[in-house]
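One protein chain omitted, others in place.
Letters A and B mark the chains in the order given here, with residues in each chain numbered from 1 onward.
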Amino acid sequence: MSHITIAASAKAFQQLFNEVEKNFSFTKSDSANFGPFSASYSVSVHLSGGNLQLNNDNTFEMQDVDIVFGTLDFKLCLDLPGFCIPSFCIVPDPWNGCLVGFPGFCIGGPICVDLNLSGLTSQITDLKASLVPKYYVDPARLAGWTDLDAELNGHSNQWQIYIDPVWVNVALIDVPATIDNILVNAITNAIHNLFPSWLPGWAVDLIMAFLGPIVDLITSLLGITTSIAEWLSNLLSNVFGLVGLLETAIADYFASKYPLYQFEDPFPVLPASGGLIPVKIPIRNLAATIDSQEMIVQANVGA
Amino acid sequence: MGYTDHCDLYAAVQEDGINLVAQHVMRQRPSWFNYATQYVSDHPQIACVPVAHTIDVTHYSNPLFKVVSPVPILGADSPPVGLNFCVQLVKAQVDFHPGNVVTLPAALSPPLAAQHLAMHVKICGGMDCPSEFVKDFLPTPTSYGEATNIRQPQQVVPPTRKLVCFCLDAYLVAHIGVQSIAGKPSLVGIVDSVDVVGIEPKGLSENINCYLKTTFELMLKEKLIFPISTMLFDLPLLSLATITAQLTPNPPIPNNPAIDDDQLKVFITITVAP
Partner (left out) sequence: MKMTFDQNLFTQVGLDSGSLTMLGGVTHRFLEAGQYRGVVYRGGESIGKFYINVDKNSPVAQANIDLAAFDTSLPAPATTATGTICGCQGEGTKAETTFEVNPKGYAVFHVSAGAGGYAVRASKAAEDPKQQNQFDSRELNREDIFSAVVLRPGTYSVSNGLNTKAKGKITIGYPKIGKTAYRPPSPAKIVCSEGGFEPANVELQPGQAVLFQANAPSRITLELVKADDGPAGRPEHTRGGWKKAALPEQKRKKA
């Protein structure tokens, strides 16, 4: 029988997990040129929630963990050289020819729109993991130090219990269908910004009528064959590879960045007091297991 | 059956583990368990039993002994005379119910009652026997009379080459209670009875038993108190603002903390704030 047994119910384990996931952060920015358009993004992500299931095979699964894009700044630049409103005849000649035309003009140069998509979400649809204890020896610890020396210098050894992912599956970024309107409005605004400020409203509307439905313009230029929402989700998730990056980052984080549980070794059971050194107990043979009911941590007291 | 069938957190320490913990405490806090006069403290080689300690104790200039006054020779005041001595708790062994490690003396009504622990403590002590000192002793003249303006002579402690040592086996029965210390629920030992084996006459035995019981009770209350969180290696959950932890009540847990299966067990229920 182990000297020490600690158990945490599924409820307590869920809270422990939530505490670990709360400290996850992921930031990334990237840009790419895709020919007719270029895009860039900057994201910061945190995790929240999730539903726990403990398994009898020494693993647990977390499902429906929200991946919240606290920041998702997306910039889309449509390169529109040669996208021109054709001239139309102002002074026709009597033979249906044209003498003077409304000058055709081009919506030239890059039109860039900044979309603040903060608040979008994805999900860890499934994370399966076991627990793995690790013994951490602070590399800054000097060879001649006792455990107390190490503690007083802030370099004590640690027992750590990490979540050891077996797999992590992240869903595509959930872009709402209303992104269509948001993007259309943003592009429309960007086009409007190309117009001189003195241009009267009716003239703007006339020009916009010549341009036709912006959504058609966008889908045509971006080569969108599905909905804008699906296109954007695919762009961010797959083309930029955010989903894969997130899966890797999440797995790496749980496996080695933030332990579920850690404590100093030797473990202080009585604090320093009245000039007396703290009393520290060496912990050996730490093991962490999971069954369908609870997490169990067992250890021995060293001699 | 799971450990947390009726609670959220469970912690248990097995008696072998607690005995190792006791050894670590005694080695890292020797001055809590070794009492001696200054002379003995300065000459630890004459103590009855070598004081086991870790290197950090001396490295950080912690004392091996708690220095106490010499034992006064009653009636001697010209000058007052005191004798060097030491008292050392050299072994402590805990046996959680069911009793299977410590054999309790009849005075403690074995077998060990449920939800109790037995403890065997070996105490060694010794005092100087200064026969040569007395032979050559001359009273100090200034100590005669009632001249109040004359300073009283300092106590004389004869130098000691060797203490006359003995060891006692003390047994005690205790249970564990919970007390809030600095807002933290903590485990505290409550001594029920003590018996020192082989002391006669009965009155002396009772005196010694009473003395030891008082000593252990005060020591357990003052010094050997452990927050329950220590048993959980300070699990981070317990310090979260959103978590309220409390000992699981009866029902469903009849004894909390519980002493059974050779272990000390604690059951905790948590409440998560929305």
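Following the convention adopted for this analysis, a contact is a pair of C-beta atoms (placed from the backbone, for glycine too) under 8 Å apart; a residue touches a chain by one contact, two chains touch by 3 or more.
If you're wondering where the values come from, they're calculated on a predicted model, not measured in any experiment.
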Problem set entry | Chains shown that the absent chain touches, full complex | A
Exercise. Among the options A:L206, A:A255 or A:A272, which residue touches the chain absent from this view?
Worked result: A:L206
Problem set entry | Residue, one of A:D30, A:E61, A:D138 or A:D174, that touches the chain absent here | A:D174
Problem set entry | Given A:F34, A:Y136, A:W167 or A:F195, the one touching the chain that is not displayed | A:F195
Seminar exercise, completed: Residues of chain A touching the missing chain are 63-64, 84-94, 96, 98-109, 114-121, 123, 125, 171, 174, 176, 178-179, 182, 185-186, 189-190, 192-206, 208-213, 216
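One rule holds for everything that comes next: only the chains that are shown with their structure count from here on.
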Problem set entry | Separation of chain A from chain B, taking each centre as the mean of its C-alpha atoms, in whole Å | 56
For this session: Show which residues of chain A lie in contact with chain B when the two form their complex.
Result: 1-9, 11-12, 15-16, 19, 146-149, 159, 261, 263, 267, 269-270, 275-283, 291, 293-294, 296, 300-303
Problem set entry | In the complex, chain B residues that touch chain A | 2-5, 7-14, 16-18, 20-21, 23-25, 28-29, 31, 54-57, 59-60, 62, 226, 230-237, 240, 243, 262-263, 270, 272
